[in-house]
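If you scroll down you'll find the structure; I have some questions about it.
Every protein chain except one is present and positioned as in the full complex.
The block that comes next holds subunit A.
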Amino acid sequence: MEQKRKKKLPVLEVLGILLALVWLSPFYLMIVNAFKTNREMFENVLGFPGEATFENFVQAYIDLNFLNALFNSTMITTVSILIIVIFSSMAGYALARNKSKTSNAILLAFVAAMLIPFQAVMITLTSFFGSMNMLNSSGLIFMYLGFGSSLAIFLYHGAMKSIPLTLDEAAKIDGANKFQTFWYVIFPLLKPISVTVAILNVIWIWNDFLLPSLVLSSSEATIPLRMFSFFGEYTRQWHLALAGLTIAIIPVIIFYFFAQKQIVKGVSEGAVK
């Protein structure tokens, strides 16, 4: 039996590696061609560049105003996640510790909101925020709280089940009020779920395109938005476009490299619950 299993493994191993190479091939094609001139790409699209040139990257970096876009993306994503974590954890705690019908109804409303596709609200949403002069990054961050809180509250509410009520009572006896109890006793215990919430929201907010495209002006543009306008101008200059795409992906790859374990854990927890 054991021998049979050992014999079978290399076949699966090879199959896996071949599949992985297929999976990676789009990135390979993007990167090798980002180093070529337009003419060389035309002659040889599959192979390595004859003479690697960084000119494409320099040009794309300048045309994308990349540092500015990176700053905008980072700022919007970070602030949105902070307020989602802070306010959703508070709400999840309050809803979990209150066993009334009102509390259940509120939780249900947040969960039900997850079913609503963005397109169903986007037209009125942008019109209302426009009339309040809120079509800017602050307005966008507020919108992310509204759209992101549902799943976050749901996850926090679930996690609260494993935190015993005796902790709240002990804190109360020690003279802590509700805010102190939450911030000093409960919130630190929710750290794993906060990481999950943060991860799920980084992936979504960092990559979001449609909502920012309706809300942000070009000076506040995030990376996907810049990428989009960049493509309009460079439809026939693939060498620059591919260099731009490569630059745009670098921050994500760095993030993935450092937070890989948490990402996979966060995604499976978020999906399974």
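Assume contacts are C-beta pairs under 8 Å (C-beta built on N, C-alpha and C of every residue); 3 or more make two chains touch, one makes a residue touch a chain; residues count from 1.
The definition used in the following text is that contacts and distances are computed from a predicted model.
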item: UniProt protein name of the chain not shown, from "G-D-S-L family lipolytic protein", "Acyclic terpene utilisation N-terminal domain-containing protein", "3-oxoacyl-ACP synthase" or "Sugar ABC transporter permease"; value: "Sugar ABC transporter permease"
item: Residue of A:54, A:71 or A:118 in touch with the missing chain, whole complex considered; value: A:118
item: Per the touch definition above, residue among A:69, A:171 or A:263 touching the missing chain; value: A:263
item: Of A:48, A:71, A:184 or A:228, the residue in touch with the unshown chain; value: A:228
item: Selected residue (touches chain absent from view) among A:75, A:163, A:176 or A:203; value: A:203
item: Chain not shown: contacting residue from A:60, A:76, A:143 or A:190; value: A:143
item: Subunit A residues that touch the omitted chain in the full complex; value: 9, 12-13, 15-17, 19-20, 23-24, 26-27, 29-30, 33, 41, 45-46, 83, 87-88, 90-91, 93-95, 97-98, 100, 102-103, 106, 109-110, 113, 115-125, 127-128, 131, 142-143, 145-147, 149-150, 153, 177-179, 182, 203, 206-210, 214, 224, 227-228, 231, 238, 241-242, 245, 248-249, 252, 255-256, 260, 263-264, 267-268, 271-272
